[in-house]
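Only a single protein chain was left out; the remaining protein chains are all shown in position.
Note that the chains take the letters A and B in the order they are written out, and that residue 1 is the start of every chain.
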Amino acid sequence: MHWWLPAKASTFTGPIDGLFLAILIITGIAFVLVEVGLIWFMVQYRQRPGRKAFYTHGNTRAEVIWTAIPAVTMVALGLISNHYWVEIKGRNSVPANAYPIGIHAKQFEWQMTYPGADGKLGTADDFTIRNQLHVPVGRPIVVQLSSEDVIHSFYVPQFRVRQDIVPGMDIRAWFQPTVAGTYEIGCSQLCGLGHYRMRAQVFVHTQEDYDAWMKQAAQEASQ
Amino acid sequence: MTHAAATVDQMLPPYPAERGLDVYNKKLGMWVFLASEVMFFAALIGTYIILRFGAPGEWAKPGVVLNIKITAFNTFLLICSSVSMVKAYAAIQDGDPKKMRFWLLMTILGGAAFVGIQVYEYIHLIEHGFLPSGVREGSELAEKVAKGELPAATMGLYGSTFFTMTGFHGFHVTCGVISMAYLYFTKALPGKYSKQDYGGIETVGLYWHFVDLVWIILFTIVYLI
Partner (left out) sequence: MTSVAATAHGAHAHHDDRSFVRKYIFSTDHKIIGIQFLFVSLFFLLVGGLLAMQMRWQLGFPGKPMPGGGVLPETMAPGGVILPEYYIQLVTMHGTFMVFFAIMPLLVGVFANFLIPLKIGTHDMAFPRINMWSFWTFLIGGLVMLSSLFVPDGAARAGWTMYAPLSARHDYSGASLGQELWSVSIIFVGLSSILGSLNYITTIINNRAPGMTWFRMPLSIWSLFITAILGLLALPVLSGAAIMLLFDQIIGTHFFDPAVGGQALLWQHLFWFFGHPEVYILILPAMGMVSDIISNGSRKPIFGYHSMVFAIVAIAFLGWIVWGHHMFVSGMNPTLGSSFMVSTLVIAVPSAVKTFNWMGTMWRGNLRFHVPMLHAVAFVAMFVIGGLSGIFMAATPVDMFIHDTYFIVAHLHYVLFGGSLFALFGAITYWYPKMFGRMMSEPWGKVHFWLTFIFYNCTFFPMHITGMAGEMRRLYDPNQYTFLQPLQPIRVFISISAFLLFATQLIFFVNFWWSLKQGKRAPQNPWEDNGLEWSLPSPAPHGNWEKVPTVYRGPYEFSSPQSTEDYLPQYTKLPTDREPARAPVAGH
């Protein structure tokens, strides 16, 4: 059984899990404060005969305090979040040396286009494989997402990466796997009746394994 | 102390001590309704702007598909009907129901003529092959597209936005004409409006000016630009 976030397998897990934990602590404090307060008040101030409630319309100082604390917290949270957001999704966030792979989504499959030996998309040695994403470990990967028909969403939980794929738009997303292994891609935007089975696999190889796989796959594709 | 039913001061009329707005309900209701109409047309016009500027290619040049001259006349007609609405309103404020009836009738006729011309325009456009879905194959406009006088890539969006925006405006004009005709026959003709009571005229007038204003915007962005 699973009680926490999925395994960590990309560089995004650091900031995202850290932020998640930070928010969990902040909201946890607020949660405990409110719920314990409510229960305490319910017991302490339950109706008792001959008692009258304390007649007051409020207290400006208390209200200023509990307006200011959330406000400051939220602004701080916004600044920190934005720092990571720009690193992850910002316009210029994709590293220059990122390895490109084309992903074309359609009802209900994924088509991965690999750059072949020259490492560039859009050249003659490109080849396409269905429902299998092979990537080298420890290297930024940029996926160029396009859709045939409706909106799909590219999602790998262990990488903490998600990006909607919108027909008519060319969207890029990047990530850097850190642990070799096999993971799953899920479509996370309702895309029709086969939405639930629109899955694919991600194979994260070491660089040597990847090169070997690439050689073999390019050969098979050219036959 | 007592908790009897409402403590009523016999001398007070049922108005808040802090005034509401200094307008009667019907008029306030119309203003509020128009705010919601603004949002409706904002959605349609906003869509048009987004689609046009994000379009995959050139937009059709003004005047190639649409007949600007007829529509300019139609615009003039609608503006005139707004003027006659003002005249009708001024007349009843002066306590002249006869004059008011005349100008109200003129407004109704102006609005009806506008709708008539728009229907004629639609029929004409559809005959030439301009449809909400784009250009009909084998039609006169399809030839123009083939010759490159019209951009093939955006004609579908052009048709979609044109018919939706002008269609809904036409629908609003039609509703206005029907409501004015209703007021004309049930209130104006039997002489129920007077210098003291002309709420219906003022309220429907507000609506009419709004519809007119929307048309001026639509005419500019759809036909002229």
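Keep this in mind: contacts are C-beta pairs under 8 Å (C-beta built on N, C-alpha and C of every residue); 3 or more make two chains touch, one makes a residue touch a chain.
These numbers come from a predicted model, not from an experiment.
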Full-complex touch with the removed chain, picking from B:66, B:88, B:125 or B:157, is B:157
In the complete complex, the non-displayed chain touches which residues of subunit A?
1-6, 12, 15-16, 19-20, 23-24, 26-27, 30-31, 34-35, 37-38, 41-42, 45-48, 51-59, 62-63, 66-67, 70-71, 74-75, 77-78, 81-82, 84-86, 88-91, 107, 149-151, 153, 155, 157-158, 160-169, 171, 183-184, 186-197, 199
Across the whole complex, the chain not displayed is touched by subunit B residues 1-25, 27-29, 32-33, 35-37, 39-40, 42-44, 46-47, 50-51, 54-56, 131-134, 153-154, 156-157, 159-161, 163-164, 168, 196-197, 199
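Everything below uses one rule, namely that only the chains that are shown with their structure count from here on.
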Distance from the CA centroid of subunit A to that of subunit B, rounded to the nearest Å?
47
